[in-house]
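Missing here is one protein chain; the remaining ones are kept as they sit in the complex.
Now for chain A:
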């Protein structure tokens, strides 16, 4: 059968370039880093097999735990900061009026900016001398609250969450608007006829209807927060005194600043495992609730 032969040739030629590129640049590196995690290697010269020593050292390094905690702060801030605000905005901006379209496109705008620009401009907003935050505090007589927001170890991690939330509320809002538009009008009407109050309607009608979307946004919050790197790299480099270190910056600093490639590989593998675990846990938890 010539056509069968021809389809086989087509399948191979059309699929293989994508498959090879993907495997070589995405899958192989993961296996590679799992493997190099067992070695001590400075990037040049001999590699030395050291078994689980890298992993042991990581787990005993309190900076690693701080980085993990900081990533958790980002996840919590995304879940309690981005998702509810996005949901509220979606509910009030559902209508396609000129006004809601304007607000929507303003809220979405930061998302298209480069993370470097976001990091730099917020670095200036937090600047202790001329920054907007301190200027406002002084203007309303709260001078005592003003501080160097990105250097003060008590608040800097929380200060970093704000620009990240600023960028990410827009897409979640649009996701929710799409989901809300898919709720059938009859259900909405039925709830209104039954005299459901707005708050009750939100919790007993609207939220359950879009629950699968809420789950998607929660997964996005987790995976997005674990990916965080750029903002911190630009604003603080993980400092001062490694107080704003994230898993990704911890990996970067250990690999490309002090050239411990084996150690960095082990950290990479741990990031993979943590994100798989978190996404798995979230999947199990939210599936139960949906039933």
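Definition applied: a contact is a pair of C-beta atoms (placed from the backbone, for glycine too) under 8 Å apart; a residue touches a chain by one contact, two chains touch by 3 or more; residues count from 1.
Simple rule for what comes next: contacts and distances are computed from a predicted model.
The chain not displayed here is annotated in its UniProt record as "Carbohydrate ABC transporter membrane protein 2, CUT1 family", chosen from "Secreted protein", "Simple sugar transport system permease protein", "LacI family transcriptional regulator" or "Carbohydrate ABC transporter membrane protein 2, CUT1 family".
Of the listed residues A:124, A:145, A:158 or A:204, the one in contact with the hidden chain in the full complex is A:124.
The chain not shown here is touched by just one of A:113, A:241 or A:258, and that residue is A:113. Interface note for the absent chain: among A:11, A:207 or A:281, the touching residue is A:11. Of the residues in chain A, those that touch the hidden partner chain are 6-8, 10-11, 14-15, 17-19, 21-30, 32-33, 36, 43, 89, 92-93, 95-96, 99, 102-117, 119-125, 130, 132, 135, 166, 170-171, 174-175, 178-179, 181-182, 185, 188-189, 191-193, 198, 212-213, 216, 220, 223, 226-227, 229-230, 233-234, 247-248, 251-252, 255-256, 261, 264-265, 267-269, 271-272, 275-276, 279.
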